[in-house]
Every structure is written in C-alpha cells, then in structure tokens.
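Below is one structure, written out as structure tokens; comments come after it.
Below is a slice of the complex: some chains, not all, each in place.
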C-alpha cells in the first residue's frame, strides 16, 4: 500500500513532473506576492515569456535531432536590426512594415539554412558552427550599426510587439500560434516523426529511407526563422534595433527545452514540455522581481530552481 | 500587505548592471537616502540588456510602484518602456544615462562627454602634447561611447598626439588585462592609455607591471574607485582618474523624487559634478 | 559489363568492387537474384557478404561495378534509391530508432497519411504493425519503445519492418542469429509467402542447415571474391564448407570431457524481477547450457549471474561463498565474466581499437609501474587475433571497421582474457562462421579443461546439444528442467521450453 502510493506519486511526478514544479512555483508566488496573481501581471508574464518561448520552440526541433543552436541570440539582434532598417525605407504603410518583417524573417531563415548546410554538407558539429554564427552575427550587428541602435521607426512598427488584440499582447498571441502549429507538425506529420528518428538514430533513419540532410537543414531553418520572429517582436517592443539585444538568450532557450524534459542526446522530448519550461523560467524571474529579491540572489535562485525542476522531471527515469 | 503599502512609498530601480563599483555606489546612494525618507526600493539589474530592462519596467508597472528609477541600457530604445510606465501614472526618473524622447520627470547625471574631455586634457598635459595613445574601450555602452567621444574631442586639439589603438577590454579587468597586454606589444613606445572605467585602467596597469618597461605609458582611468585611487596614490603608472560621484547621483535622485511626491517643481536635468583627481589631489584628502 | 542474358534475373550485380582504406572488401563480385528464388550467400566472417548486400540496399557506396534491375543499368546511391526500386534489407546490426515505438519503427520512412495527406494516420500505423507482427506470431506490444526490447525482440521488429513493405528484392543478413527454432520457422513461412509472390530473396546465414531448408541457390564468397554459385540441391554441407574455408572440417563440435571439480557457481532458489526460484550448480570443468525461447528469462538469468538484476530471494554462490555483486566491476573482480548478447550496444567500444577493446576488462594486468603498457597490450591483442582468427588489418584498427562476426570474436577475446573462473557466454557464436565457431568451441572446451565453469546460453539448439554437459531449460522465468547430455534432444528441450496450455503466455 505504502509502496503503491509512493509508486503513484513517482509516476505522476514522472509524467507531469515539470508541470507540478511549475504549479508549485505559481502557488508559492501567489502566496508571497499580492501582485502576482493579478490578471495584468499574468498577461505581463506571458508577454515576457513569449520571446524566450518562441526561440525555445525552434530550439526544441534542433535539440530533438541531437543538435544545438547557439546562434539564436545573435539572430535575434540582427533580425531586429534588419527588420527595423528595412521598415524605414520610404514605402506607404503597411508595405514598409511588411517589408521589414519579411526581411527579418528572410535573414533568420538564411542564417538557419547556412548553419544547417555546414552541419550536413561539411559535417561541422552544430555546437561549433552555431557558436561561430553567434560570434559572426553579433560582430556584424555592431559593424552594420556602428554600435548604435536603429531608431526613428515608423510609428506602426511598435504595435507589433507592444500592441494588443482583444486585450492579449500580440507577442503572446504569436507565441500561442507558434506552439499550436509546431506541436501539430512535430507530433502528427511525417516531418515531425523524422525529426525524432534522425535524433534517435540517424543511420537507422537513413536506411529506412529518411533523408537526414533535409531534416537537419529544416530544423536549423526553423530555429533561425523563429529566432527572427522573436527578434522582430523584441525590436518592436524596444521600438529600435539593438545590436546588443539577445545576449545569452541561447542559455535561457536551452534551459527551457531541457527543463521541459527534452534530451540533449536527441530523439526524446515534447513542445508541451518546452512551453512549460519557458513559462517556469519567466514566472520565476517575474516573481523574484515582484518580491524585490536582489539581482545577485536572483541568479542563485534561478540556478537552483532550474536544477530542482530538472531533478523532479528526472524522477520518471529512475 | 495592503496597509503597509499605503504607508510606504515603493520605488522600482532598474540599474544598467551590477558588476561595476560605480553602480554599487550609485545604489548605495539610493539606499541610504531612501532609508532616510522611508521609501522601499526594489533594485533590479538589466545587465546591458534592453529587453530585460523593459521586462523589469513591466514588472514594476504590474506591481504598481510609486516611482521608477532607470539607468537606461539605451537612451532611445527605453522610450516605449518609459511611456508604458507614465501612461500607468508612474513617474519615471533616469540616473546616469538619459532617455531620449520620453516623458521622464527628471534626469540626474554627471556629464560623460565632459568627463572624457577632462581625461583627454589631462592626458595632453601629462604627455606635453605629443605621443602615442591607446584606448581600452567597451564600445557597446552608450555612456562609454560618450566618454570616448569627449576624450577624442579633447585630443583632437593636439596634433602631436595620435590614437594608435582602440581595443575592447569589455569593461572588466581580466579582459582588459589581455587586450592591454597585446597593445603594449604592438606599441613599444606607447605614451598613454585611457581606460574607460577603472577595471580597464587597472587591467592595463596589471599588464604594464607584468611586462616591465623602462618607461611605462601613463594611464588615466574613470570613476576613481578605491583600488584605482590606491594605485594613483602609490605613484604607479595610473596617474589620474576622472571622478564621478555616483553616490551623489543616487542620493540626488531620491531627493528629486521626494520633491516630486511633495508636489514641488523639479528641473528636467539635475547635473552632478565630475572632476579629475591625481596623486596630489588624493594625498590632500 | 553486359548483363547475363538470363532473362529470369530480377537483379544483377556485375564486377562489384569495394575498397575501404587499407582493405579491399570486394574484388569484382558478380551475383544475381531471380524472381521468386531464395539465393543464399555464405562465406567466412569478413568475406564481404554484408558489404555486397549493403551496396545493393544503398547503405554502402561501391567503388566500382554495375547493378542491373530487370536488365536496366541502375545507380543505387542511397537507401531511398534502393527502396524506390523495391529493394529492402534486414541488417545484421540493429537499425531501430530506440526512442520510437515498435509501430513507429515499422512504419518509418513510409508513414501512411490520412485524408488531408498532411498528417500521419496513426491508427493505420498501428494496424500495419499489428498485422505483420501477428503474421510473425509475436505478441510484442506495438506501443513499446524499441529501446525497451531485448535484442531478439529487436531482431523480430527488424524483420517485421522489412515484411511490412512490398518489396521485389529482400535481403536478410543473418536474420536468425538471435532467433530460436520457433521464430525461425515462422520467418521461413513468411519468406515462402513473399517468394510465391515473385519476390527475390537474398539470404545470409552462418547456420548452414538453414541454407538447405530454405535456399534455392547458394553463392559462396571468399576474401571478397565469389568462388561459385550452385543449386542447393547439388551441394552438401561438407562441400559448402570446403568452398567457404578451403578445407574440410572433420567435426563440428570439439567436445571433450573434462574432470569435474567443485561447484564454482551455484544458485539456490534465486529470484529476481524476471527470474523465479532458479536452482542449479555448475562445477569446475563443466559446460552448462541454458536453452529457452525469446522472452523465457534466459537473458535476464545471465544478467542475474552478473549482478545486473537485483535478487529478490534465494542466493548465488561463487566458489562456495555467497556473492552479492554491487556492479559488473565487482563481479569481474570476483571471477565472473559475462558476454552480453548485444555486441554493439552492450559490448564494443566503437571509438576504440581492436586491442583496446580486448584489454578493457583486464587493463590492470597490462600495467607496468602504474602505467598501461602498450607493448604488452599489443602482444595480448595479437595473440588473440591469431588464436581466434580475427580478420583485421591490425590490432590498432577501429572495431567499427570489422565485420559482424569478427566483432563478436573481439568481444569474446576480452572475456577470455579476464581469467574469470565462471564464464557466462550469451550467444557466443552469433554471426560467427563455421570455421571460427569451431575455434570458439575449442576455447570453450579448453576453459572447461582448465577447471573453469562455463555457462552457455544459446538459441542454437545443435550448438547446445553438441557442447554442453547438462542443459537447463527456461520457460516463463523458471527453470523447467535440467537435462543430462545423454538425455538431451531437440524434442525434449522444446517440450520444456514451450509453455503448456495451462501456463499463461503473459506470465511473469
């Protein structure tokens, strides 16, 4: 009986470990801070989570193939710069904004495809090619802007990231849409299945008739384009293209993916997990800010919580 | 909690970063003065990340603080954040770095361009108007860009002085040390170095002392933190430091907020003096 | 080259050459398959069988040579090319995606899609998998993850994966290496089924009796060359062996009686999660066989002997003292060796050389003044490559470059070199050719004569009958009987191994 109960708890933890950790955290913060559970703050949290969550969705695809994408933060910055620069061209609204968005997304896609090409054609470890891209794009962001932000944008640009639809912040809506589509793609289409197959055993997948090259190219492109989406939303929220935006975003995104239960060895994981992982991190930062915890101590606490959440999630595997 | 809130004014602070002594001191000035006034401070750090800073502002708005103090990561980009806050009826004050085109109640700062100019003029004096000079830079921070601009402006009046190197020490001592060591190799006859903050200047000093020269370059730093002041006093190659008064910036900011709460008029800009200190001045204290 | 005018050829390979750095695996092999025939391919380990068929399946790129499908020259550059032309292969080494389910593995690469044509039809995926598994008579749950299956079950899923496709040419590379008689018979039934539909089948096996059961023609490869193709009806076993190894093999099992000593391994009512109340003793000088169907608890029992399954009751005695191993390292230190059944996942270090793989479990003995002595290591490795006739360019070669059977010999060498007094061999001759099998048997006999206790787990009944002093039979995690050598026959082993009507099939 006692072992039965224990087993049930472990089972529950296993299946929903990260969800429980998340709910526990929400509970704690709602007790500790009267501001936490207000509707406005929850929208605020969803808005703050959106940037990292969108990147983490793309990162999930990459990590499922046993890869990694360290370039996301620099792509965020440069996509923002590209989008803001292009939308300043002399075109009537909404063409200018549209052109800016298209250019930003194009950059993200190309960056992803470029990285993917090096992984597939030249067999460069994803870690290294994306590390190189991270450095290169960051340098490029400073070179093209000479270190100064791009600003004096068309007024409408700010409404992308700062606006609301039916009371919900636009980035939150974009995030939900991204997750809905990505989840269906990953769980219900051939492409999604092949992502898992390539990550689980690339040689087995190849022998079964999957083209690993295409799958790998695609996941890096997805990561690139979603980073660009985040970059554009962020630039819009900042009403400027910032060359130093997105620093260390890769770590937050990877943390969300891994805390969400996706294996860095590839082949195993879900977008639902990543979503909860991203939310967990955002809630934590928000809660600590609301409670006026010193930023030094915040770092320590964030580290501990990531660790704890992963340990709870780990319960399922033992 | 509600009752407590009615009694105490809560002020949200978003610092540029917390790794530098300058902001430690600024925060100390804020804290000391706030304690006197009985205000509660919520201090966060944006770590040079504007996205993060805007999130922090949003958290403050969600929490309905009574005022916000910002050290903006970017003068222009912070605009939407300031707007959000003031639309929610929360007054915004900026310290150290200004926000452009944004409804800020008052900006309290020392003038970094002027500080850079002071350093340049002192350098010219030390070098008697001739020699090679290097800058240990951190060209991703607005206030640093201003210092360097002031420094270059001042030196442009001295044709005998050439700036031969401008390298990135990332504003931290370990990286500055490495960058400076390389510059010293490339320019054996280097006469002067401007470190954009004290970590940069002290890193340069470390490099000079580890690669002993008959005639090491003179170094000018910025901020006059205790280790830098000490190095100046003991007669090292670090000769002078631009001194800001970050604690003063902090306490003045609280003063402006108190005045604003009390319904008194406050100026758009409240300047805090800067100066330059050398061995003579420091020994005099 | 011009294709053979024989119009019955479904597929023809001409002058195939494959060069690896330092090794020529194939030196101009020609080979053909006719519609509806089973063409067997035999040869010693490293002869080039897997390489030849791998080229056909697009898994390996050839250096030279031509391939004709129905008389038309065809370039097969990738597995997709091959599959598009209806050529599929069951690989010697497991090729499943560990994280995907059985059904997902079976459907991989050709997932049926529902009405819209975008989403995978998950119900159909399950249906297909269930159908082909039931044709195979297996009740592996289709929702189980591949990594949770044992290697025999994985082999079955591999087979299911191939039969779920509509193929014109099907290559089976040692499909029965881990299978027992029963599964083999079901596999043969499936082969006959597709054969009747006109599929051409290439069948590779080291179990020569199978050639005579299922084959129509047989081609012998030796050192990368085809030494001849015969109608199976026209050759006998001895002739086949002569073609393969270039000499006669007088007998198959070099069994000799050894002096029986004290019990070195003893189980008294040992139970674990998967094994129940097993008792037996193996004495010094004895070879004790363990038989059982897939899922009978055979593999789990071997794990329990190595401390890999926590005991829940009973006791294990090594050399008279009760033993509870905390880890494999501990078991090895106490004189037990375990050859695992899955050489790739659980045995070899693919990043290491032949020599390093051999000495891994006995590094302590290869040290001088605390440092690993490479010269000593080299000597050990060379001794074993000679002893077991391991075909490798050198002992510095990475094991990843070795053929399946030669990999098996490397891992065997590792355990022979530990000096263990109790040796548990799980399918020691899986994928090993007849000549080398004889060598391995000779070593097993030598070990017994040296006073060691040998436990031999095998799915190959003739091997057990030929080598063991006694044979314990497992069924549903219990040892249903122990047969003395004189009493052991294929029939009474099968009887003990097959659950009777009252025994629940799913019992555990």
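Lettered A, B and C in written order, each chain numbered from 1.
The criterion applied here is as follows: a contact is a pair of C-beta atoms (placed from the backbone, for glycine too) under 8 Å apart; a residue touches a chain by one contact, two chains touch by 3 or more.
The model shown is predicted, which means the values in this text are computed figures rather than measured ones.
Visitor: Could you write the composition of the whole complex as a label formula, given that just one representative of each chain kind is shown?
Guide: A x2, B x1, C x1
One rule holds for everything that comes next: only the chains that are shown with their structure count from here on.
Visitor: If you take the chains that touch chain B and keep only those that also touch chain C, what is left?
Guide: Touches both chain B and chain C: A.
Visitor: Please indicate the chain closest to the centre of the assembly, with centres calculated from CA atoms only.
Guide: If we average C-alpha coordinates per chain, A lands closest to the whole-structure average.
Visitor: Would you mind telling me which chain pair, A-C or A-B, is linked by more contacting C-beta pairs?
Guide: More C-beta contacts join the chains of A-B.
Visitor: At what distance in angstrom does the C-alpha mean of chain C lie from that of chain B?
Guide: About 71 Å separates the centre of chain B from that of chain C.
Visitor: Would you mind pulling out the distance in Å between where the CA atoms of chain A average out and where those of chain C do?
Guide: Computed from C-alpha means, the inter-chain centre distance equals 45 Å.
Visitor: Approximately how many whole Å separate the CA-defined centres of chain A and chain B?
Guide: About 33 Å, centre to centre.
Visitor: Which positions in chain C are in touch with at least two other chains?
Guide: None at all.
Visitor: Give the residues of chain A that touch two or more other chains, as numbers and ranges in rising order.
Guide: none
Visitor: In the complex, go through chain C and note every residue touching chain A.
Guide: 57, 59, 78-80, 83, 89, 91, 95-100, 104, 108-111, 113, 118-120, 122, 161
Visitor: Please name which positions on chain A make contact with chain B in the complex.
Guide: That would be residues 33-35, 38, 40-41, 44, 47-48, 51, 142, 147-149, 151, 158, 162, 234, 237-240, 242-247, 285-286, 289-290, 292, 294-296 of chain A.
Visitor: What residues of chain B sit close enough to touch chain A in their complex?
Guide: Checking each residue of chain B against chain A gives 1-2, 18, 40-45, 47-51, 54-56, 58-59, 61-64, 73-74, 76-80, 84, 139-140, 145.
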